[in-house]
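The other protein chains are all here in position, but one chain of the complex has been omitted.
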Amino acid sequence: MPPFVYAFPVRFADVDHAGIVYYPRFFHFFHAAFEELWRARLGSRAYVSLLDDDRVGFPAVAASCAFTAPLRFGDTVEVALTVAKLGGKSIVFRYAVDRAADAKVARVACARGEVTCAVVDLVRFTAIAVPERIHALLADLVE
Amino acid sequence: MPPFVYAFPVRFADVDHAGIVYYPRFFHFFHAAFEELWRARLGSRAYVSLLDDDRVGFPAVAASCAFTAPLRFGDTVEVALTVAKLGGKSIVFRYAVDRAADAKVARVACARGEVTCAVVDLVRFTAIAVPERIHALLADLVE
Amino acid sequence: MPPFVYAFPVRFADVDHAGIVYYPRFFHFFHAAFEELWRARLGSRAYVSLLDDDRVGFPAVAASCAFTAPLRFGDTVEVALTVAKLGGKSIVFRYAVDRAADAKVARVACARGEVTCAVVDLVRFTAIAVPERIHALLADLVE
Partner (left out) sequence: MPPFVYAFPVRFADVDHAGIVYYPRFFHFFHAAFEELWRARLGSRAYVSLLDDDRVGFPAVAASCAFTAPLRFGDTVEVALTVAKLGGKSIVFRYAVDRAADAKVARVACARGEVTCAVVDLVRFTAIAVPERIHALLADLVE
């Protein structure tokens, strides 16, 4: 199955003093793709409703990333999201960040990362089973 | 003439401890719309080329904003960009930030701001006349 | 009376593609000085307690800034906070941002700004009179 892909430009302020995207921003890019998945498939209010109405959240319990090429201002970022593991009480998201090809640059792999999220009852802050509709949202993205 | 409009979602991390978009982020939203204007009209490499190849930049010399309604996670932001003044050596950009209407909320005016930018030779960091092609880019946006 | 002064380094990620502090960050610097005022005078939990326990907040209703010199990575920022107006239902904070002198650079004025905050009951999101203890906190900073 194809991954969920979210493309967007590197912004003026994403870069650091070295002139390349500040590496913590890649984890933000991961999260932006995760948010966009919800928005694209279930509408702009779906994720906030899960959090605020159903009081279910996805805190990160582990995150890792390998960086292979820098991103610069002017580049277009493509984040491909898949699900490495859809477990009983946690989900492992996998993210592939590429620089898109354009008139000036070729496509290149920039970062490959994983984020393990617990599924949590936000009222009691305890782990819960992954709800059925989350399964439904993510099923086609499982590797 | 219609303004240039850029719409995008409030992101999970745009809000602060009060649960509303951190007010300095509005100035970032202004800049995102400015970047998107270049991208939409002249391509993804146009603005970075102006900066890096032509060594022309637009440092802000003044910025102001009035805030009339908060933005929250789940909202869609619309930034409308116009040009309040296209001067000889500076440009005054005007930004209107609205919350877009959706199934849950009505449209509301959130912020109205202005940013005065100098046009600067980045090698000597001195003000220069607004280049002709910047005039061309912005002409239809002058109020 | 002297202003409240908060000094801190420009961070690696505060700069943008032009190599200078991204102008929206100055408003963040203002807020950092405001937070530090509470922390320095009333302890690390005072401001969060006002917000979360007393449900009183200070949303910005207007902000403005004039920028006169850039800040760069390696510079030390000094933000001087005073109160331009301590009104019945709002407060105008004034911020002066300087680059501190060091072995390499002289002191220079970088930005001068103002932020008007309403004082708000966060439960009903309505303006309230400035509480007495806020008056006490800010009295010596009124210009």
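So that you can tell them apart, the chains are marked A, B and C in the order they are listed, and the count of residues begins at 1 in each.
In this text, a contact is a pair of C-beta atoms (placed from the backbone, for glycine too) under 8 Å apart; a residue touches a chain by one contact, two chains touch by 3 or more.
Remember, predicted model here, so these are calculated numbers, not experimental data.
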Selected residue (touches chain absent from view) among A:V5, A:L51 or A:V92: A:L51
Touch criterion as defined above, residue of A:A63, A:A84 or A:V105 at the omitted chain: A:A63
Missing-partner contacts on subunit B, residue numbers: 12-13, 15-19, 22, 24-25, 73
Absent chain, residues of subunit A that touch it: 17-18, 20, 22-25, 27-28, 30-31, 48, 51, 57, 59-68, 70, 122
Absent chain, residues of subunit C that touch it: 9, 11-13, 28, 31-32, 35-36, 39, 43-45, 47-49, 72-76, 102-104
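Rule of thumb we're sticking to: only the chains that are shown with their structure count from here on.
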Central subunit by CA centre of mass proxy: B
Rounded Å distance between subunit B and subunit C, as computed from the means of their C-alpha atoms: 23
Distance between the centres, which are taken as Cα means, of subunit B and subunit A, whole angstrom: 26
Chain centre separation in whole Å, for subunit C relative to subunit A (CA means): 33
Residues of subunit C engaged with two or more neighbouring chains: 17-18, 22, 24
